[in-house]
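Apart from one protein chain that is not included, each protein chain of the complex appears where it belongs.
For reference, chains read A, B, C, D and E in written order, and residue numbers begin at 1 within each chain.
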Amino acid sequence: MDGLITLWHDTGIYHFEWKQLVMMAVGALLLFLAIVKKFEPLLLLPIGFGAILANIPNAGFTDPGGILYYIYEIGIGSTVFPLLIFMGVGAMTDFGALIANPKMLFLGAAAQFGIFATLFGAIALNLIPGFEFTLQDASAIAIIGGADGPTAIFLASKLAPDLLGAIAVAAYSYMALVPLIQPPIMRALTSEKERAIQMEQLRPVSKAEKILFPLLVLFACILFLPSATPLVGMFCLGNLMRESGVVDRLSGAAQNEIINTVTIFLGLAVGSKLSAEAFLSVETLGILALGAVAFSVGTGSGVMMAKVMSRLSGGKVNPLLGAAGVSAVPMAARVVNKVGLESNPQNFLLMHAMGPNVAGVLGSAVAAGVLLALVG
Amino acid sequence: MDGLITLWHDTGIYHFEWKQLVMMAVGALLLFLAIVKKFEPLLLLPIGFGAILANIPNAGFTDPGGILYYIYEIGIGSTVFPLLIFMGVGAMTDFGALIANPKMLFLGAAAQFGIFATLFGAIALNLIPGFEFTLQDASAIAIIGGADGPTAIFLASKLAPDLLGAIAVAAYSYMALVPLIQPPIMRALTSEKERAIQMEQLRPVSKAEKILFPLLVLFACILFLPSATPLVGMFCLGNLMRESGVVDRLSGAAQNEIINTVTIFLGLAVGSKLSAEAFLSVETLGILALGAVAFSVGTGSGVMMAKVMSRLSGGKVNPLLGAAGVSAVPMAARVVNKVGLESNPQNFLLMHAMGPNVAGVLGSAVAAGVLLALVG
Amino acid sequence: MDGLITLWHDTGIYHFEWKQLVMMAVGALLLFLAIVKKFEPLLLLPIGFGAILANIPNAGFTDPGGILYYIYEIGIGSTVFPLLIFMGVGAMTDFGALIANPKMLFLGAAAQFGIFATLFGAIALNLIPGFEFTLQDASAIAIIGGADGPTAIFLASKLAPDLLGAIAVAAYSYMALVPLIQPPIMRALTSEKERAIQMEQLRPVSKAEKILFPLLVLFACILFLPSATPLVGMFCLGNLMRESGVVDRLSGAAQNEIINTVTIFLGLAVGSKLSAEAFLSVETLGILALGAVAFSVGTGSGVMMAKVMSRLSGGKVNPLLGAAGVSAVPMAARVVNKVGLESNPQNFLLMHAMGPNVAGVLGSAVAAGVLLALVG
Amino acid sequence: MDISELLLQAGNLMLVGMVSVFLFLGLLVLVVQSVAKLVPADELPVASNKPTTQAPAAQASNQVNPKLIAAISTAVQQYRNNN
Amino acid sequence: MDISELLLQAGNLMLVGMVSVFLFLGLLVLVVQSVAKLVPADELPVASNKPTTQAPAAQASNQVNPKLIAAISTAVQQYRNNN
Partner (left out) sequence: MDISELLLQAGNLMLVGMVSVFLFLGLLVLVVQSVAKLVPADELPVASNKPTTQAPAAQASNQVNPKLIAAISTAVQQYRNNN
């Protein structure tokens, strides 16, 4: 019965270190949030499961030859997975509301202040002993404020791969928490009267405008910000496939089989970066704290910008719309709609909030491009 | 017209060796079994086709740069393909019947005796000149008795890659032959009265139990048998995606696009290992003989265990259910149902047999983990 | 504000060279043809988009680490993508019309004269200073006359990777132009009376014949032309999955998720080869001119062969059918039908033209095999 | 390694393997039984005796007008062509 | 690099970043407005206030006979089993 002793020496029980147990508990917590609380389950379920698998002693999931090793290296090390997700998101995005009211782009711009303020905050955290964030680390952390998962994973994989697990978890968790984080900030910064403002109906948008939009965005990006073209280019490819109407097979593949398959693997790969060494550090606490700051500041700056636009337009813009500028599509737009209905039961802001909402996606891709160009 | 002579020197006819012709005939036989006899066509059709392609002289399918070379190295060399199939099978498996009557797990355990008896048998074959199976070879061969294709391919790719083609072909062929192999053994070991035993209706199972089941199986595996976690982990991931109800997009991808795509490539890759050098040997005959033994012994030991449980329960367990413990889902469960109906036209055993049937999948994954830990 | 200067030095505007601008215009032209003119949009849209991305200065899409680099190396460098497309096309092809009237294979053979005449023409172009096509280059260019995208990409990636972009663009563009290129040639070579010939109804084809067809084609290819087996083998695998009727899941995957996904990536990868250095040369003009010749000669030789067969059969074959022999499925068959209806409103040639049409696919795969064997 | 040594090892593997498999699946029996006691039942319980979701579909199909099925297949076909 | 230097750089990044984002998205505002003027409207314009194509489906489903839906699910199931 030497075999039984060999097996025993091989068991998890024999090899466990407390750190791995803690990381498995973190994985289980993510599964709980995904399944019971329905927090971004499409990502947090595979991330949580990946975190559990990656921390099994003696199983070798993340060693060369293990399945999570291959998935991470092929999919995230190459940045291919977040770009494919972005292509799929592009194919699922309707820019109609934004094209009808392009000034909403300013809200998507303003909300990115959450990113840059957090960057400053992350560097300021270095004043506290124990934190030693480089500019690269700080930039990768700050992009949590973009409220856009694939952008955060893309930038983190380029600038701070060691922090990728914590950054992705923070980004998706706070995106799920948008209905809790945003309303108090929105109410604090606006008056009852402002929140009750009704918007004019959006004009119809022609098919040609919708087809030209992704091409013009890409063109502007090529001219002025080439470092953002991987993200923006794949996003625009997806959107062009959608709007052109001539490649429905491909658009369908991007929206369904490709994005679904990649989501499973992306989640597992992110989870595989939730190793005890990388995650159980004071830096993770800092990242979680900074992420909350990022979302809050982004919401606030979006709302403030919307207040300015409301004044300038003579009260035709509901300041709540600014909160949708952080992206977190379509959650933030729904929150805007809900808070708006509280003040005025006739006030249906959902369509209007889709404009700043998708503008926020472009805004954070642009911010990521700026960060890549300047600190990458 | 030198060109025509060059072409002639390039033809298959000019280069054929008889061994390649024999292997093409083997490939054609597999196609025949798949298409005309409907033996596990989803696997045997691509395996047979892959065998033909791999044995074309001068075509280079399995040389570096050839498509079968890439598919094998990327998919099976890395063990990624069988694990993805297992994820898909997990997403297609309903553990309800097993959760309602967990004692059926003992039947899934007993049927694994087919594996370990075959391991002993494979070593004993070394007494015959011409056979030189190592313990690794014997373990990979024995797993045929697990009646589970991806488990067999996973273990063979780790322990005995040279035998992978023969092992996979034997595993899928015998799974298709379950309706012929099992009934005589089942009838021989049970009395008419035993076969007529009717089972109590299964209790309803709650959603929470179904969600917790894959997590608890994974947890037990982490604690006691980490070497089985690649197989069990991916299986449980698929099942959790299914039962959680919050990621239907991902569960659908695992059950459809991923498993279908991987099945084509897995079959071709297995077929590419049916080269003349590896397959046309006395060892292949040994593997085919041992595979038949494995299925028969597994069926018998499952039935014997069920007879013991029938006695202990005072005749509440139909001993036929033990035969479903070899897995071969859902074929073995259907065979149980059919044999049961012969003795008692009111006796619908299908649902009851799904319990030991899926238990057999877990059982052989556990057995694979034990073999990996002890001889890997 | 050093940062703004750094960003400025990073912009596309600062770095553009006129050649890249020209290539982006080429990409935009392909998008225009795809979206507005509906020229083979499934391929030309991703090719055009890929061409734009590949020529962005400072974005690194085609440098090691860039997404287009990975896609090209993994998918086309390995020849895996065109072979998977071919598998999907096989799964979508119904050989019924060809099996019912196998003599149509001669039309598919005759139309390949477009390939070999163009090969001669490409070498003859070397008489003009500035052209220096090797036999490999000439063969890759000539395959444009096969009117089959994946075959052209497969052969070009093996024989002349530098010309791949121009060859693929020419192949798909001329396939889209078939309704303009073919009718004048067809009318010039046939009399009104010939064009009015009505064909006998096709006999029913049994399921067994349809299942055996791909296997027999593969077998003939193995015996006589192993160098064509990668293309023909994957095509026959797809067709066997379709016709066997026992693996509908796999056939569906080949026809949908696999081919759609691969099409996006194949297009992007081809587009990534449209770099200024490779494309902006006199050779590209030569390739475009030779491609037009190839289609015209192929159409003409197909029609002439059909006239011979019409004579030999005593006027039972409509000579227009020869034009369908170039493949370009199903466009060429539709053109035949349309031109036939002009001369005789009762003359429905579509079904009859599907025979030479799919024969043309086999014919150009065979021609590609011959070229690979003799100049590869 | 000579054959008797190998046979001994194979026998040992057989013993250890079967013991492990029974212990592991036996543990699962206890775990599942405990969960069943601890977890409250669903208010509208999921029937455990449906092995696959296809069964009800197959049943239902007997009650369905064939013309309707034809119409639906058409729609599905169109749907698929568009995708 | 000491912390004050880093803070300076972070501040600089904040300034440059926000300026770039506003310039870029502001440029897009102008571009979209120009396109709207230059491009003719569709004859049957696409309604811009439909965020997703699911909305009409969801609406329609309220009007549909549940028995019909059951029949359709059956058909879809069969269709799926064949694929």
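Details
Following the convention adopted for this analysis, a contact is a pair of C-beta atoms (placed from the backbone, for glycine too) under 8 Å apart; a residue touches a chain by one contact, two chains touch by 3 or more.
Just so it is clear, the structure is predicted and the values come from calculations on it, not from any experiment.
When the whole complex is considered, the residue among C:Leu180, C:Leu216, C:Val282 or C:Leu312 that touches the unshown chain is C:Leu216. When the omitted chain is restored, the residue from C:Met24, C:Leu42, C:Ile71 or C:Ile123 that touches it is C:Ile123. From the options C:Gly3, C:Pro41 or C:Gly96, the residue with contact to the chain not on display is C:Gly96. With the whole complex as reference, residues 1-4, 7, 248-249, 252, 256 of chain B touch the missing chain. What chain C contributes to its contact with the hidden chain is residues 94, 96-100, 102-103, 105-106, 108-110, 112-113, 115-117, 119-120, 122-124, 126-127, 135, 138-139, 201-210, 212-213, 216-217, 220-221, 224-225, 330, 350-351, 354, 359, 362-363, 366-367, 370-371, 374-375.
In the analysis below, only the chains that are shown with their structure count from here on.
Note on B-D: its contact pairs, compared by residue number with those of A-D, C-E or A-E, agree for more than half at A-E.
Among the pairs A-E and A-D, the greater number of C-beta contacts is found at A-E.
Distance from the centre of chain B peaks at E, each centre being the average of the chain's Cα atoms. Simply put, chain A must spin 120° to overlay its Cα atoms on chain B, rounded in steps of 5.
Chain E has residues 13, 16-17, 20, 83 in contact with two or more other chains. Counting partner chains per residue, chain A has residues 3, 7, 224-225, 249, 252, 257, 370, 374 touching two or more of them.
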